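This is the structure I have questions about; it appears just below.
The complex appears here minus one protein chain, its other protein chains still in place.
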Amino acid sequence: MIIHLKETVNTELAAQLAKQAQAQYFIREGQTILITSSSNKELPDFLREYTAEHFAMASDIQLASRTYQPATREVTINPGTSPAVATVEQAVKIGGSTNNTLMITGPCSIESWEQIVTCADMLKELGITTLRAGCFKPRTSPYSFQGLGMEGLKMLAQIREEYGFNIITEVRDATHVEAVIEHADIVQIGAKAMYDHGILRTCGEARKPVLLKRHFGATLQELVQAAEFVLSGGNEQVMLCERGIRTFETKTRFTLDLCGVSYLKEHINLPIILDTSHAMGYAYGVPDLTRACVAMGVDGLLIESHPNPKVAKSDAAQQLNLDEFRSLYRSVQSVAEAVGRKVV
Amino acid sequence: MIIHLKETVNTELAAQLAKQAQAQYFIREGQTILITSSSNKELPDFLREYTAEHFAMASDIQLASRTYQPATREVTINPGTSPAVATVEQAVKIGGSTNNTLMITGPCSIESWEQIVTCADMLKELGITTLRAGCFKPRTSPYSFQGLGMEGLKMLAQIREEYGFNIITEVRDATHVEAVIEHADIVQIGAKAMYDHGILRTCGEARKPVLLKRHFGATLQELVQAAEFVLSGGNEQVMLCERGIRTFETKTRFTLDLCGVSYLKEHINLPIILDTSHAMGYAYGVPDLTRACVAMGVDGLLIESHPNPKVAKSDAAQQLNLDEFRSLYRSVQSVAEAVGRKVV
Amino acid sequence: MIIHLKETVNTELAAQLAKQAQAQYFIREGQTILITSSSNKELPDFLREYTAEHFAMASDIQLASRTYQPATREVTINPGTSPAVATVEQAVKIGGSTNNTLMITGPCSIESWEQIVTCADMLKELGITTLRAGCFKPRTSPYSFQGLGMEGLKMLAQIREEYGFNIITEVRDATHVEAVIEHADIVQIGAKAMYDHGILRTCGEARKPVLLKRHFGATLQELVQAAEFVLSGGNEQVMLCERGIRTFETKTRFTLDLCGVSYLKEHINLPIILDTSHAMGYAYGVPDLTRACVAMGVDGLLIESHPNPKVAKSDAAQQLNLDEFRSLYRSVQSVAEAVGRKVV
Partner (left out) sequence: MIIHLKETVNTELAAQLAKQAQAQYFIREGQTILITSSSNKELPDFLREYTAEHFAMASDIQLASRTYQPATREVTINPGTSPAVATVEQAVKIGGSTNNTLMITGPCSIESWEQIVTCADMLKELGITTLRAGCFKPRTSPYSFQGLGMEGLKMLAQIREEYGFNIITEVRDATHVEAVIEHADIVQIGAKAMYDHGILRTCGEARKPVLLKRHFGATLQELVQAAEFVLSGGNEQVMLCERGIRTFETKTRFTLDLCGVSYLKEHINLPIILDTSHAMGYAYGVPDLTRACVAMGVDGLLIESHPNPKVAKSDAAQQLNLDEFRSLYRSVQSVAEAVGRKVV
């Protein structure tokens, strides 16, 4: 149950009521929102006098449900903190009534200063605002390349300074979540960290947009419930990312779950970003799949591109080279137009 | 291994050579094609003098492989046999160099003459040429509606006569495969019949296009190998249909495997048809998913529509009503245009 | 709903009532049993005067449900028709109150007379009564060995004559279902034929035990509903066979679903046979898995054994050689004893 307390309830009292109700809570523009288990269908008596409005919910998908808040939430990225995007008015927005589809691209891993500059130059050339690159890689094996770590994060911060891009990079585990929150404009919670309460709760306290990737073994219900950890911490800027689930089919790396995206669009009020590179696992399929996602009217795209995929230290098979990316970028714009959307 | 015998080899000798080589074979425009297990990498000596050309293949995906025949096969539906489509020139074609995307629609099951006429009128209004409707329903339970059977098939034959549509209907099991081949313009091998050698071989002898649906538990390799049963019987008019695979996700009926479609487009020379209705299982997601498929550049679409889905005797939740279908139909045309294709 | 008509209702009237109720029906010891969709929760008025007893059911798992018939059904194999098993008293029984676990073994495919005799000799040596061997192989590729077909079936009939074994062999498709029913003592409906209404209905009319394999993509609900096709045709001798489902794990061929077996044991009144060979796909795992199944208290086992697995024409990797089988056979007996069962 979601309970909007009256605005007259002060912070101290709110905290006490939350404790009594065994509720999570956060404050939105001066108003305290309590959330209790969805098994509660009746407002507790002791809350009655303090409650402005309450919503009994069908499942523990609560804050993210369109039953609670019908419109897709608007997410504003980097409002005026970067030299290139000087004011709130110029900030990139998705969701809400924007009809924007955000294009995010860059290499799987940042590997060197030279590599990331080559990527950044392409983004600049195409007018793309958001750069992705991994520093802390959630590799399956301890014996493969694990990412440049803090060194990579510092390079990204410098790119951000010089080019004014929004930077998105991945949190792999709790050892570096604070650093990523500090340096990135969008905090990516990687698929393998989707279940990590520690990271989710830390991101719930942050005030930066969070892109939450679906674990490849997670149901849609679990994905959205993971988002509830962040939302109920008071960070309402959450985007969901579908990146392929694990099925019996082995000709492709994962299976992009576009039926699931339809479900999310219908029932969930969070913007949806699609990562077709990880789903497919092979560059040849990325353009077609990306166009498919755009035609579905998703809120954003996460596409791996690399100056020379063949020598990439991770995910070599699935990254587009820069010319392939340029060609894809052109084509998605006409598909976006056909469905009344704009690629930003 | 695929072996093209010299055109001088007569039928009798060809049959004898096939037997000796333990090969499947068929005749294409006077030339006999033998196919042996792909484990054979060397042409047998006794075939050398009779062979025009041979192709060692990597797996038992042979005739369907782009390694053997790089271009997508062209499929011609109903060449001049229907009153409405009088000449070969007017026949509907997909694949090859056509850039056509065939729209197929109609109800899950034919339920009554009145129902199918209402559907047919809508197709006529929109200029759609191909009507689908099931007569023999592969229901999971013996206690639910099993379809109108032969009675339904006769109604479809009559609709074909009156409206000139191409008719596609499903073979559920061997008891009615001959009847469906006789009355339909496209023979649909249902997902649950995909593994049925008897049906596949019977269709291999037919001279009508076959739409082969992927079983929801079948790998892409198995799907294409099932097509090889038909192709190696000499029927080269085979279309593959992706209609969702079974995964752990239960919010949607199945999971449409568009990564798999990318694989097929890259490696397989057969046209690909997408059935978004069965994949999603809920009407609300069908328009978005269908637009996604069109943006991928698939060769055809199979969409369930029904005058009154609420009272449908099967698949009630997933069928579009006729207005929903009309609206979808308009939108797919602009998406098709954006990717250089034409909806036929 | 399952409806037991009064014994006074004659066949003609019963047929008419069934039609009016849109029911499947069959006659059990002079009493007609009607089964209608489980969505019917109230007995129709017109049936009231003819009904002895009726059972409203929760789902279309009806005749197979322990809600309807709590005890596991007893299945009697080959009651007195084979020279070696001369009387009904000596027939092999499983289910009911027998606590028997039936051991079935033999090669994946019958390949030659010599091969099958070697296998038969081992069965005789060990006192095993039931021999399996495939004649019609549901191979994925049209270019691999498809089985000896009718020739193999005739060899099995001869083995049956000479050794008095019960024979079990697989129906792959409708082209040979009658022949298998005629020659086998247990008709195996292969996994890939599990959804085939034609075969299921034909077996429903047969009066021989049927072993119904779960398709590797089928839910337990679907498996039992397939059994309902046979049961509602009047053949109540149905055994379910779990042989592995398809999952994301690729180190083994399939994933044996023993949780599913627990579900079946709890809710379903049909005996359960376990095929560990197909599930594992590798001989090394078969003994451990088979002991596991015995410890669960299943009603039977289906184990592939072959005189020389390395040269087997199908499933070479998963067949035990005869010494491995002998060793396994000894060990299962002590496990069976530990859980109060007897291997027959």
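Letters A, B and C mark the chains in the order given here, with residues in each chain numbered from 1 onward.
Please note the rule applied: contacts are C-beta pairs under 8 Å (C-beta built on N, C-alpha and C of every residue); 3 or more make two chains touch, one makes a residue touch a chain.
The structure displayed is predicted, hence computed values, not measured ones.
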Touch criterion as defined above, residue of C:Q69, C:S144, C:T252 or C:N308 at the omitted chain: C:T252
Contact partner of the left-out chain, one of C:V117, C:A157, C:A292 or C:A317: C:A292
Which of A:V75, A:L153, A:I186 or A:A218 contacts the chain that the document leaves out: A:A218
From A:E74, A:D173 or A:E337, residue that would touch the chain that is not displayed: A:D173
Absent chain, residues of subunit A that touch it: 24, 35-38, 60, 62, 138, 140-144, 146, 172-175, 192-193, 195-200, 215-218, 221-222, 225-226, 228-229, 232, 246
Positions on subunit B contacted by the hidden chain, ascending: 246-248, 250
Chain not shown, touching residues in subunit C: 217, 219-221, 244-245, 247-263, 265-266, 279-282, 284-285, 288-289, 291-297, 331, 334-335, 337-339
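As a convention for this text, only the chains that are shown with their structure count from here on.
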Separation of mean Cα positions, subunit C and subunit A [Å, integer]: 50
Where subunit A touches two or more other chains at once, by residue number: 247-248, 250
